[in-house]
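Note that this complex is displayed minus one protein chain, with the remaining chains in position.
Let's turn to subunit A:
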Amino acid sequence: MTDMRVNIAGVELKNPIVTASGTFGFAEEYALYTDLSRLGGIALKALTREPRLGNPPVRIAETASGVLNSVGLQNPGVDEFLRTTWLRIKEIDTVKIANIAGACVEDYIYVAERLNDTGIDLFEVNVSCPNVKHGGVNFGTDEKTLRGVVEEVKKVSKKPLIVKLTPNVTHIADMAKAAADGGADVLSLINTITGMAINAVTRKPVLANVTGGLSGPAVKPVALRMVWEVYRANLGLPIIGMGGIMTGEDAAEFMIAGADAVMVGTATMRNPSAAKEIGFELEQFADKIGLERIGDLTGSLNIE
């Protein structure tokens, strides 16, 4: 039996499978469909200082082996979250990650401070949402700005900081280094790739926001390459890899490329218990190849 536990910045996960932010609501929606305690962790939907209405519909489009979305960080705001939803989900027996988004540094600090004294285990700083103007992606595409925002959030944060990187940059490893220099404890990547879909008959964009974020198996090769590049940069930080993971073997590939844990997002849209099932498949895969610890996969890419 492979030891499936992994340690991310001092937080132990039962297994390396975490649900990706924005694809798993606030977890309670899924209690009906899956055993939440079998997940390595849950990254909650992004929280902002003020409630956010989100983008107008249409917000989703299916593309070849992919999904485009443009939700626009719709959420009730951190204060309302703490008054209501948090009380219902805080006892869920798995690692809970709060995804923090903002339009300015002060917003990030506000949300982090409000969540500091809760049972949230890790913060994921969202500097990479492509669907909101000033919704983070600006912070994530400029090294200096990225380093700055991470530094400021790190100063007030009582939890380990995951910085979620956008793939919409030329050199992902440079952005990873900027986040590390700012004090990131963990890096997660990739967020969605900006894309669009067009209806040729009406000549209109499918999404009301015109562009959206692409996810699913269509982005997996890009995501694997980026995880590998960040791993190769030797920053000494754990990596959470994601991008189109649909099976246990997909998860293994991300770990081989350098990830310590992985996130499952789009797969949940197809199958609400995908994350749990991918966890079982990864365990079976690891048992079959006789791994002692699942972490032994991390960075084991065999390049002759």
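Assume a contact is a pair of C-beta atoms (placed from the backbone, for glycine too) under 8 Å apart; a residue touches a chain by one contact, two chains touch by 3 or more; residues count from 1.
As a convention for this text, contacts and distances are computed from a predicted model.
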item	value
Name under which UniProt lists the unshown chain, selected from "ABC transporter ATP-binding protein", "Septum site-determining protein MinD", "Dihydroorotate dehydrogenase electron transfer subunit" or "Ferrous iron transport protein A"	"Dihydroorotate dehydrogenase electron transfer subunit"
Contact residue for the chain not shown (choose from A:69, A:128, A:141 or A:298)	A:69
Option from A:77, A:148 or A:272 whose C-beta touches the chain left out	A:272
Absent-chain contact - pick from A:54, A:77 or A:299	A:54
Interface residues of subunit A (partner: the chain not displayed)	22-25, 29-33, 45, 53-54, 56-62, 64-67, 69, 71, 74, 206, 216-217, 246, 266, 268-273
